[in-house]
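A protein chain is absent from this complex, but the other protein chains hold their places.
By written order: A and B. Residues from 1 in each chain.
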Amino acid sequence: MSTTAMAARHETAAEHHHELGFIRTYIFSTDHKMIAKQFLLASLFFLLVGGILAAGVRWQLGFPGRPIPLIGGLFSDTTAPGGIVLPEFYNAMVTMHATFMIFFAIMPLLVGVWGNYLIPLQIGAPDMAFPRLNMFSFWVSVPAGIIMLAGFFVEGGHAGAGWTAYAPLSTNPEYSGVRMGQVLWLVSLIILGFSSLTGAVNYITTVLNMRAPGMTWFRMPLPVWALFITSWLVLLAIPILTGGLIMLLFDQTIGTGFFAPATDGEPLLWQHVFWYFGHPEVYILILPAMGLVSEVISNRSRKPIFGYHSMVLAIIAIAFLGWIVWGHHMFQSGMNPLLGTTFMITTIIIAVPSSIKVFNWLGTLWRGDLHFDTPMLHAIAFVSMFIIGGLSGMFMASAPVDIFLHDTYYIVAHIHYVLFGGSLFGIFAGITYWFPKMFGRMFSPRLGKVHFWLTFVSYNLVFFPMHNLGLKGHMRRIYDPNQYEFLQPLQPLNTFITISAFVLIAGQLIFAFAFFWSMYKGKEAPQNPWKANTLEWTAAPTPPPHDNFPGGTPVVYRGPYEYSSPESTDDFLPQDVPPDRVLRPEIPREPSPLPTGD
Amino acid sequence: MTDTQHTTPGAGHAEGEHHEAPYLLIWAVLLVLTLAEVGYAFLSLPKFWLALGLIVMAIWKALLVTLYYMHLRFEPKRLWVLATAPLPLVVILIAAVLTEF
Partner (left out) sequence: MTTHTPALQANMMVPDSTFEPGMQVYTMKLGMWVFLLSEVMFFTSLIGSYIILRFAHPDHFAQPGVVLNVPLTAFNTFFLICSSVTMVKAFAAIQHGDQRWLKLWLLATILIGSMFVGIQVVEYNALAHEGFVPGAAEYSAVGREAFKAGLAETAPVVGGPLYGATFYTMTGFHGVHVTIGVICLIFVLIRALRGHYIQLDHRGVELIGLYWHFVDLVWIILFTIVYLI
């Protein structure tokens, strides 16, 4: 605990032209780094909420009809009388687990945190293009979160129609018993849309117009590329969802009949509108993590990322193709078969750019000088788990196979392999890697590794068996699988998954502890502990002050992946070192000429 | 009328982005197109030709507003690329879902 670290952290106020009080520094800040940390704390909270809901779901599946231990008495009679989960509450937990995880945890963690933190720093800008809009972007998400939480406490309980809110279950309270909960769900997400949208406008504009001199497009680090392309997806997909949510809200409140069959509405229209957003959404949930992981793998292998240009083109290809595959979520909906076949083909094609990325990560690791720090462990886990998730995706892409797999636990397995094995491990990699930059201290290596291994092992024990469950016909979102005789033999597997899930969730407490402990007691970080090339490490102090670069806007001379470059004696070559200041290896002399022969 | 009326399209000034279009002329064209649309809508033509003609006129008006009032015509070509980005997505959504009906 030194004075320099303390001084560095409180630099925010002192370095600025005028003193900013506590409120303007920590609460209503326009500094992208502080906003990123606000998103970080808020979304880690919602990650916890989502995890608790998962525990509730797993309890019912693992120990059906048994009272929730310890806290069972806390539940009301409408949710879990005597601690025994009711079907309606189970549906709400399933719905809300996904809703909180997707919209309030993963999206803000990937886009809100890393978009905000990394974009200006990695492109050499002092802040975002629109700092006040950025502040608005965070604060508008707060009422959205509160409204979503409020849904648990209204009459009828929370929305239970799944995070996909299919009509007519979501339009007609007489089918689900839920009225207010669904309305609050809709209102919350409509408000949250504004947060995402304003964020996207900021990120796109900043990357387009505020890159430091020399930071040409193909010298941008991959996290920036990924976040930039993701922001386009957010910009163009979220408004589609907003329109759909509004129509659904009108169906629920003023009795319009957009999606309800009783009024000649079209349930299939809801599905198309939702998934037209929904598929780009899942790429929003993975692309930034891919960017983060590329950075970590390259740095911790001390090697340039293999195939930088193809990595960029793959991100763009995924984003483009992602718009024309949405129907693969609807193979069993009764849609036009010709349309279905088209979607099958496009979905199979989209595996190609993702695979290119996987091969490039492997190519980066190959014969690298590998440092298995915590971020690297998470990054390698990302690659391997993403491979599994991608492979299960290939099965689902095939419409005839999907006939059997749709709405089973096979899908749940796939989702969690890409969202947890992919996105969340990517997030952990990002947090542990950039932790020193954000907080001036290293994330505890020991606690980090304990957390990693516990998470990695228990996570696979939870989700891999779900492939089996699905293949045996175990459907998803089901309260009581034992009502079907053919599923009864699967109960032990469900119980096993539940126990593993409790270990997994408990293991995250280690992360939470390590996070806060490291913030105050972690080893003080040097400016560039990972010996990285990118501007946030080389041109900005750790942590960076307001306006990021005390020496003014940096000038960029090369790409971000010059690790183990022959040009330099060091195993890294930062982007902003002028060519005449590079530590060059001694130029070997020409071999002396051979003695004259014939 | 004001003295700020320049009727030469694309007449730039030396130091900056002073591109002006014949705003009043375009306004007149928009008015004529609006009247034409209303008249056209009540002709006894097959539905297909009615819809097609109206959509063409609407797009024409939209282009005039975008290119001249929003000055897209005088902006760098890169902005054109950006501005037209959502259009394929619009077409894809509507066209794909229409195959259902």
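Note that contacts are C-beta pairs under 8 Å (C-beta built on N, C-alpha and C of every residue); 3 or more make two chains touch, one makes a residue touch a chain.
Since this is a predicted model, take the numbers as computed values, not measurements.
Q: Among A:Gly73, A:Gly255 or A:Pro337, single out the residue that touches the unshown chain.
A: Considering the complete complex, A:Gly255 is the one touching the chain left out.
Q: Of A:Ile84, A:Val142, A:Leu269 or A:Val401, which one is in contact with the hidden chain?
A: Once the missing chain is taken into account, the touching residue is A:Leu269.
Q: One chain is left out of this view; which of A:Ala54, A:Met107 or A:Ala129 touches it in the full complex?
A: Selected residue, touching the omitted chain: A:Ala129.
Q: Where the complex has a chain not shown, which of A:Thr25, A:Thr164 or A:Thr205 is the residue touching it?
A: Going through A:Thr25, A:Thr164 or A:Thr205 one by one, A:Thr205 is the residue touching the chain not shown.
Q: Name every residue on subunit A in touch with the hidden partner chain.
A: Against the left-out chain, subunit A lists 125, 129-130, 197, 200-202, 204-205, 208-216, 235-244, 246-247, 250, 254-258, 260, 262-266, 269, 272-273, 553.
Q: Touching residues of subunit B against the unshown chain: what are they?
A: Interface residues of subunit B facing the absent chain: 2-6, 15-18, 20, 23-24, 27, 30-31, 34-35, 37-38, 40-42, 50-51, 54-55, 57-58, 61-62, 65-66, 69-70, 75-76, 78-79, 82-83, 85-87, 89-90, 93-94, 97-98, 100-101.
Keep in mind that, in the parts below, only the chains that are shown with their structure count from here on.
Q: Measure off the straight-line distance from the CA centroid of subunit A to the CA centroid of subunit B, and report it in whole Å.
A: 40
Q: For the complex, give me every residue of subunit B touching subunit A.
A: Its residues touching subunit A are 85-86, 89, 92-93, 96-97, 99-100.
Q: So in the complex, which bits of subunit A are touching subunit B?
A: For subunit A paired with subunit B, touching residues are 232, 236, 240, 268-269, 272, 276, 323-324, 327, 335-336, 338-339.
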